[in-house]
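Missing here: one protein chain of the complex. Every other protein chain is in place.
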Amino acid sequence: MKVIEHKSIARDTYQLILKGDLIEEVDEPGKFVHIQINPEFFLRRPVSIADVDFHEQTLTLLYKVMGKGTDALTEKRVGDQLDVLGPGGRGFPVASLESKHALIIGGGIGVPPLYYLAKNLVERGIKVTSVLGFRSEADVFYEDEFRELGEVTVVTNDGSYGEKGLVTDVLPNLEPTIDTYFSCGPGVMLKAVTEHLPHLPGYISMEERMGCGIGACFACVVPTPDMDEKGYRRICCDGPVFKAEEVVL
Amino acid sequence: MKVIEHKSIARDTYQLILKGDLIEEVDEPGKFVHIQINPEFFLRRPVSIADVDFHEQTLTLLYKVMGKGTDALTEKRVGDQLDVLGPGGRGFPVASLESKHALIIGGGIGVPPLYYLAKNLVERGIKVTSVLGFRSEADVFYEDEFRELGEVTVVTNDGSYGEKGLVTDVLPNLEPTIDTYFSCGPGVMLKAVTEHLPHLPGYISMEERMGCGIGACFACVVPTPDMDEKGYRRICCDGPVFKAEEVVL
Amino acid sequence: MDIRIDLPGLHLKNPIMPASGCFGFGKEFAQFYDLSDLGAVIIKAATGEKRFGNPTPRVAETSSGMLNAIGLQNPGVDSIIEIEIPFMKGYDVPIIANVAGSTVEEYVQVAEKISDHVDAIELNISCPNVKEGGVQFGTDSSLAEEVTRLVKEVSSVQVYVKLSPNVTDIVAMAKAVEAGGADGLSMVNTLTGMRIDPATRKPIIANGTGGLSGPAIKPVAIRMIHQVYQAVDLPIIGMGGIETTDDIIEYLLAGASAVAVGSANFKNPLICKELIDELPDALEKYGFSSLEEAIGGAHDEKTPSSLFRT
Partner (left out) sequence: MDIRIDLPGLHLKNPIMPASGCFGFGKEFAQFYDLSDLGAVIIKAATGEKRFGNPTPRVAETSSGMLNAIGLQNPGVDSIIEIEIPFMKGYDVPIIANVAGSTVEEYVQVAEKISDHVDAIELNISCPNVKEGGVQFGTDSSLAEEVTRLVKEVSSVQVYVKLSPNVTDIVAMAKAVEAGGADGLSMVNTLTGMRIDPATRKPIIANGTGGLSGPAIKPVAIRMIHQVYQAVDLPIIGMGGIETTDDIIEYLLAGASAVAVGSANFKNPLICKELIDELPDALEKYGFSSLEEAIGGAHDEKTPSSLFRT
């Protein structure tokens, strides 16, 4: 795909807009693309689709520099070609949802897929309330974008912006009309969130190191609860989005 | 160093002009630079210095695409930086030469170092006659540049341009005033040339696969005749230029 | 150019097949191209019972390669026969079953069951990622010989033994499985490796060690095939780091009669198909008049190469 725009939006965090036909196949929020950053890297990097513009044929990725691969990604310039595979995985099942008021809980670089989700929910007339957690003020991104879609609470670990603490600290204050939650973020956060909201149907988006990214290598499995016959799910193709109770965190 | 100019000058053959202070240390013709083409390649590539412009602070390389590294080199654009080590090795000892009429014999991509040599010789008032051998018409380069410095015979293997045959085929026709020869080209050519001109003092420039390029790894050795105490020379630092009788071809 | 090749029990349209564990049971790649185009398919390892495998992370990137410690996750031989193989049979492509186990009995049981449903067996005595079995069969020549012999006894199809490169003497291993009755060799499995994360101070792979694959190991695989080709009289399926037709030709010259492509499928899911399409031209470019001419070609002339420039 071709790089259309590439800029920093927060500390070590970049927005990358890519153009190409691949976007035709993005049929639900929560899917990811698998990026070959350059020939120096043996494995592709999975990055969630944060937004899609079918009119412009573009998709937006939001990524944080976490290592060598994402660092090298920052060097891509407008006009460069990027080797992108996808869209991969199963996203949030927006088409079949029975929800009136959705709660979105994003942690750090888990926020991106939730943006396109939130847009989709609002389009379908579902009310959206968002809780976005970041380490510190410098890390906050997309607050305004989420605010256009509904109420937003930003939480920072150090209290430098918004509420101080963890996303789970503000969950008790939320409106009782919320009937479904959607979450993406660090494993520990997902675990805490599902434990805090056992009474609500929830969808979580997970991550794991991937080999193939298409379901063939079994690198990305997550175990399922005992009663499950198969015993596992592959994050790259059965997920990355799962029902909260479908997998063992 | 910085890429100042980069263009194709013959089939698979490129002229690359680089700028940087490294050129200050080019004190004689026949030296080479050791190029890190990009991080994908583990070893540097040795390429001869084909010309130097001390005023512009540039040096010229002429290279042929022979494999993956030289192929990747063609992708460098004007303005790009190139990681260059050097100048390495010992070149042609022009300062101490006792010659009035020099014969230059270049084969294919062995021609480049001979151009800067020929310029140096002419500057010192030495007459230069050149024999340049190429595979075919499409491979010929720098004929005009050499012609500005003296008489030139071009030989092609298939006769598509100039004389047909090998460089050694035209050696019998050359003027008897020639008192020294200088040659660079394929190993087989160097061997043939030295065997054809046993009566003349000669200097040859050799090549071999290199590790370090600075004399430390002993990858690039060439054996010396039996009477030599050391028994070897390293092409990267004792050479690449040797007296014809100094090494065993 | 005709690139068909016959190996014991296998008529291959071309010498290129996906390597075991890198292609699942074919389903995922069937979205990308017609599996009937492949020389063969080596399916994921089968064990006697369903296995979940190792905890995650199971993969880590390395320089020009990767580590994996999947731990033989698979639905078990019965389920593979019932569900996975029938899907593959929908394609016109030979199926090679990768057989694994923790005990000799398990190898025998799996081989016996699965051999009636596939075209050949690849006996995986070289998986470094399971605590029991796997690699010890591949590093002890008498165990290797024994398990080969017992599997040969029960198998209704030809048996290719997949050798581990984690050995001092690959030739001794090859000779041992030849003595055990192997019909062919598959070389090589992964080299055991580890990566440690400076931030967490622990191995990246949850299992600690993992198997190193990719171009990083190619020189080791080529060396071993070159050695074994001279010493034993079995056809070799070569693998390790294949990404280009030049790599394939290198394997053929070393002595492989066919090749398998493993982790490169993760970079480019179309790789096998692309290599199959490109191989005839690549062979011609280097002046080969047949595939056979390339096989073992490095052994024909003994003089060392030297550099020429033109």
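Order of writing sets the chain letters: A, B and C. Residues in each chain are counted from 1.
Just so it is clear, contacts are C-beta pairs under 8 Å (C-beta built on N, C-alpha and C of every residue); 3 or more make two chains touch, one makes a residue touch a chain.
Nothing here was measured: the structure is a model prediction, and the numbers come from that model.
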item: Residue among C:4, C:89 or C:202 that touches the chain left out of view; value: C:202
item: Of C:42, C:80, C:159 or C:212, the one touching the omitted chain in the full complex; value: C:212
item: Per the touch definition above, residue among C:57, C:71 or C:101 touching the missing chain; value: C:57
item: From C:254, C:272 or C:291, residue that would touch the chain that is not displayed; value: C:254
item: Options C:21, C:48 or C:65, residue touching the unrepresented chain; value: C:65
item: Absent chain, residues of chain C that touch it; value: 55-57, 62-65, 67, 139, 166-169, 191-204, 206-210, 212, 214-220, 222-223, 226, 241, 246, 249-250, 253-254, 286, 297-298, 300-301, 303-307
item: Contacts of chain B with the absent chain, listed as residue ranges; value: 36, 41-44, 69, 85, 208-223, 231-232, 237
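Convention: only the chains that are shown with their structure count from here on.
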item: Longest centre-to-centre distance from chain C, chain (CA-based); value: B
item: For chain A paired with chain B, centre-to-centre distance based on mean C-alpha positions, whole Å; value: 57
item: Centroid spacing, where centroids are CA-atom means, of chain A and chain C in whole angstrom; value: 36
